[in-house]
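One protein chain omitted, others in place.
Letters are used for the chains, namely A and B, taken in the order the chains are written, and counting of residues starts over at 1 for each.
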Amino acid sequence: MSALTPVLQVLDLVGVFAFATSGALVAVRRDFDLVGMLVLAGVTALGGGIVRDLVIGAVPPAAFTEPGYVVVPAVAVLLTFVAHRLVERLGRAVLVLDAVGLGLFSVAGALKALAHGLGPVQAVVLGVVTAIGGGILRDVVAGEPPAVLRRDSELYAVPAALAATLAVIGDRLQLDEGWNAAVALAVGFVVRLLAVRFHWRAPRARRVRHGQGRDRA
Amino acid sequence: MSALTPVLQVLDLVGVFAFATSGALVAVRRDFDLVGMLVLAGVTALGGGIVRDLVIGAVPPAAFTEPGYVVVPAVAVLLTFVAHRLVERLGRAVLVLDAVGLGLFSVAGALKALAHGLGPVQAVVLGVVTAIGGGILRDVVAGEPPAVLRRDSELYAVPAALAATLAVIGDRLQLDEGWNAAVALAVGFVVRLLAVRFHWRAPRARRVRHGQGRDRA
Partner (left out) sequence: MSALTPVLQVLDLVGVFAFATSGALVAVRRDFDLVGMLVLAGVTALGGGIVRDLVIGAVPPAAFTEPGYVVVPAVAVLLTFVAHRLVERLGRAVLVLDAVGLGLFSVAGALKALAHGLGPVQAVVLGVVTAIGGGILRDVVAGEPPAVLRRDSELYAVPAALAATLAVIGDRLQLDEGWNAAVALAVGFVVRLLAVRFHWRAPRARRVRHGQGRDRA
């Protein structure tokens, strides 16, 4: 956490806002009520970080000690509640804010894991968990196949892994904490937006469907 | 825990019984076997409390130290196994017991969170998590949209939040522990039953469905 300069702390709350908004929008789409919006927004924005903190033994998790982590999702839900059609139309802006959150969560998650004594590979894994865990939980609770795992989704975990890896390498090279985090975050952010723009996707196993015959001939 | 007088401890096990029964009934409805009944009953009755205890760092969670938390769900499953049609017909009685559990879990969860040093808002959140977490996990494992989040369900999280809030306020005012918990529980219980009786529901975002034209004109 000491690596987070005030600028990074603001970006962190920007990410929380974007993640919470995406949770609230899914709740509206699934015909959930205001309680459902609050639960999905909280799970999306805070779920990945809570899992990370439980794993590294940082209890209570930051989600339950920093007031911003309660206030910002509540604001996101209220905004979405009163103006969700407007929020949906701002989809592109939310996508950009979400990419900020993706970059920051993966970097902050990896650095916090290192600070708690985890190895570099495990720190990268936890950085990715921080960044994508909330979205997976959101989709599981909403009863949808997790977007981040599907083959028709643009790269999401890959820029997160990239940002987390850069942050871990920079930490090992003892680069300046703030700059190291900022650069790693920026790379994750840019790669994510490029992936959306150019429809970059992760590879998938080539699959011969049952009943197509070719496989069975 | 010290706030729980013997009466409250009995009510706690009543709540565990009701929650476990609801899990076992969902398992029967989904064509799960006896193992599925045990898993769903355990998840429903104990899931919320386990999450709370992990978050506040009370490990092992009470679910793994108090024998009653193993015995009571097992009894609920056996009863449901041999006589689930009878149990389903007692739906109204289970609903009342469930409301006892709702009130007690939210109050006990909030007070336990306070005792572990969490702030008042976070304590209310954890009280609600204790009360509704198990039911959400039950529905997610069973592959159903969580009842508590849907717009066609009567208020459930709201009476839980109300009871937890009263308990936290009473704790701050240093009221007698037992009476404070009993009154907060009773309010949650009554509001829940009123919500069921009069079909009170949480508000939801007004939604214009895609393709209705009005929104796009």
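As a working rule, contacts are C-beta pairs under 8 Å (C-beta built on N, C-alpha and C of every residue); 3 or more make two chains touch, one makes a residue touch a chain.
Since we're looking at a predicted model, the values are computed, not measured.
**Q** Of the residues A:151, A:172 or A:199, which one touches the chain left out of the display?
**A** Looking across A:151, A:172 or A:199, the contact with the absent chain belongs to A:151.
**Q** For the chain left off this view, which of B:20, B:40 or B:76 is in contact with it?
**A** Answering carefully, the residue with contact to the hidden chain is B:40.
**Q** Can you say which of B:61, B:119, B:145 or B:178 touches the chain missing from this structure?
**A** Among B:61, B:119, B:145 or B:178, only B:61 touches the chain that is not shown.
**Q** For the chain left off this view, which of A:29, A:85 or A:201 is in contact with it?
**A** The one listed residue touching the chain not shown is A:201.
**Q** For subunit B, which residues reach the chain that was dropped from this view?
**A** These residues of subunit B touch the chain that is not shown: 27-28, 30-37, 39-40, 50, 54, 59-61, 64-65, 67, 70, 80-82, 84-85, 140-143.
**Q** List the subunit A residues touching the unshown chain?
**A** 54-57, 116-119, 121-122, 125-126, 132, 136, 140, 143-146, 148-151, 153, 156-158, 201-205, 207-208, 215
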